[in-house]
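Shown here: the complex without one of its protein chains, the others still in place.
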Amino acid sequence: MTLDFSTLLPYTDEIVTGLVTTVWLTVVTTLIGLSLAVVVAYVRDGARENGANIVSRLLGGYVEVIRNTPFIVQLFFLFFGLPALGVPISATVAALIAMILNLAAYTAEILRAGIESTTRGQHEAARALGLSRLQRFRHVVLVPAFSRVYPSLISQCIIVMLGSAVVSQISVFDLTYAANFIQSRNFRGFEVYLVVTAIYLLLAIGLRLLFEAVGRRLFAFRQGGSA
Amino acid sequence: MTDFTTWDIVRNLLLAARWTVVLSLIAFVGGAIVGLVLTLLRMGGLRPIRWLVRGYVDLFQGTPLLMQLFLAYFGAAALGFDVSAWTAASVALTLFTSAFLCDIWRGCVEAVPSGQWQAARVLGLNYLQSMRHVILPQALRLAVPPTVGFSVQVVKGTALASVIGFVELTKAGTMLNNATFEPFTIFTFVALGYFILCYPLSRYARYLERRLYGAGIR
Partner (left out) sequence: MALVSVNDLHKSFGELEVLKGIDLTVEAGEVVSIIGRSGSGKSTLLRCLNQLERHDWGTIQLADQRLDGASMTPGELSQNVGMVFQSFNLFPHKTVLDNVMLAPVVVKQTPKSEARRIAEEVLAKVGMSEKVDAYPAQLSGGQQQRVAIARALAMNPKVLLCDEVTSALDPELVGEVLRVLENLAKEGMTLILVTHEMRFARDVSDRVVFMHQGRIHESGDPQTLFSQPETPELAQFIASVI
């Protein structure tokens, strides 16, 4: 057997198109998904202090359903199921919603662990200064909680980026879709998938480096030493 | 178009769910065996071997499982083997599982305080003896909750085998959908099937974790 990568060259455009889609899906998912996770974590944390209400129970159910079913099934459910109920939805929108709901469910749980490890002293100092629960969450709890669980958040965002390969199955023209498309034209499946897999690996490494750089800036307060 | 009753749908899905369970077991048991070997290599002596294992883990954690399945399927074909979807899915999922378990277990071994290694060494135990009698028993206790937790990811991972034509729960769902055009019902049942398989594992993992680390900070 010989590997022949030259047959890929005519398909550079497809690969770039797919790459762009994968990247923007990931970026939008990360921004919206993490914001949503903060809201979910806040509501569920309130339930811990004041007893569960209907909203926090529903959110808890949402988190469990997402975490205990495969992403591909969630995607099919949205893409095939919603139109059947009379809610038309495009493949891209279905993919985006599925990815956001997925990331938010996992990261809300991760964040919750960070929030719950806030010390009693921090809460008391904030209460003694007269901060309300929302003010405490926003100004005192959130940033240190983020910094404590940041490595897990990075991993989860990468997992969702890699998992997005599945959106090719509902014909979203992402990187994997490009690979399938090329494979169906030039019948060099192995070469195509090798190259695209390598691109995913580079994306994962790049995403991690980017997150780490952002983290160093955001969480500079953790480093000791003289001012 | 054939008429499918709800019972027909459920029955077909249940039959296919067997293969989800079987594939999960293969991947988990196979992955555990390979993962254990990798963990020992990763923790042990030779630097080039440690690097290789690390590269292996990073590779499988840094690429999509779907791509790994495609590569197993098409790669084997390119190498001249005519592999079935069964074989490709089993191999890919086993390797995928082994990489993640290796990473989890390495963390558990490293979590055992280094004083334990030193104590074993000064008693004259060699690497394997220290590992077997001192480190692994302690690491094992730490390893159980995250390992059970990861089994959920394995079960969910088998859903991707549907993409290379392996007929398990998800593939059965798409096939039934093509025949019945009742996607909402069908994918609700499919999701329910996975939930029934995964939720007890998740709960059990959380229970084990609580038991290990106490009730948590309140």
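Labels A and B are assigned to the chains in the order they are written; within every chain, residues are numbered from 1.
Simple rule for what comes next: contacts are C-beta pairs under 8 Å (C-beta built on N, C-alpha and C of every residue); 3 or more make two chains touch, one makes a residue touch a chain.
Predicted model, so just to flag it, every value in this text is computed and none were measured.
Asker: Looking at the whole complex, which visible chains does the left-out chain touch?
Answerer: A
Asker: Consider the whole complex, including the chain that is not shown, and state which of A:S35, A:S90 or A:Q122 touches that chain.
Answerer: A:Q122
Asker: So one chain is hidden, and I want to know which residue out of A:S117, A:Q135 or A:S171 touches that hidden chain in the complete assembly.
Answerer: Of the listed residues, the one touching the omitted chain is A:Q135.
Asker: Spell out, residue by residue, where the missing chain touches subunit A.
Answerer: 119, 121-122, 124-132, 135, 139-140, 143-144, 147, 219-227
Rule of thumb we're sticking to: only the chains that are shown with their structure count from here on.
Asker: So in the complex, the part of subunit A that touches subunit B is made up of which residues?
Answerer: 1, 3, 64-65, 67-74, 76-77, 80-81, 83-85, 116-117, 158, 162-166, 168-169, 176, 179, 183, 189-190, 193-194, 196-197, 200-201, 204-205
Asker: Which residues of subunit B touch subunit A in the complex?
Answerer: Its residues touching subunit A are 59, 62-68, 70-71, 73-75, 77-80, 152, 156-157, 159-160, 162-163, 170, 173-174, 177, 181-184, 187-188, 190-191, 194-195, 198-199, 202, 216-217.
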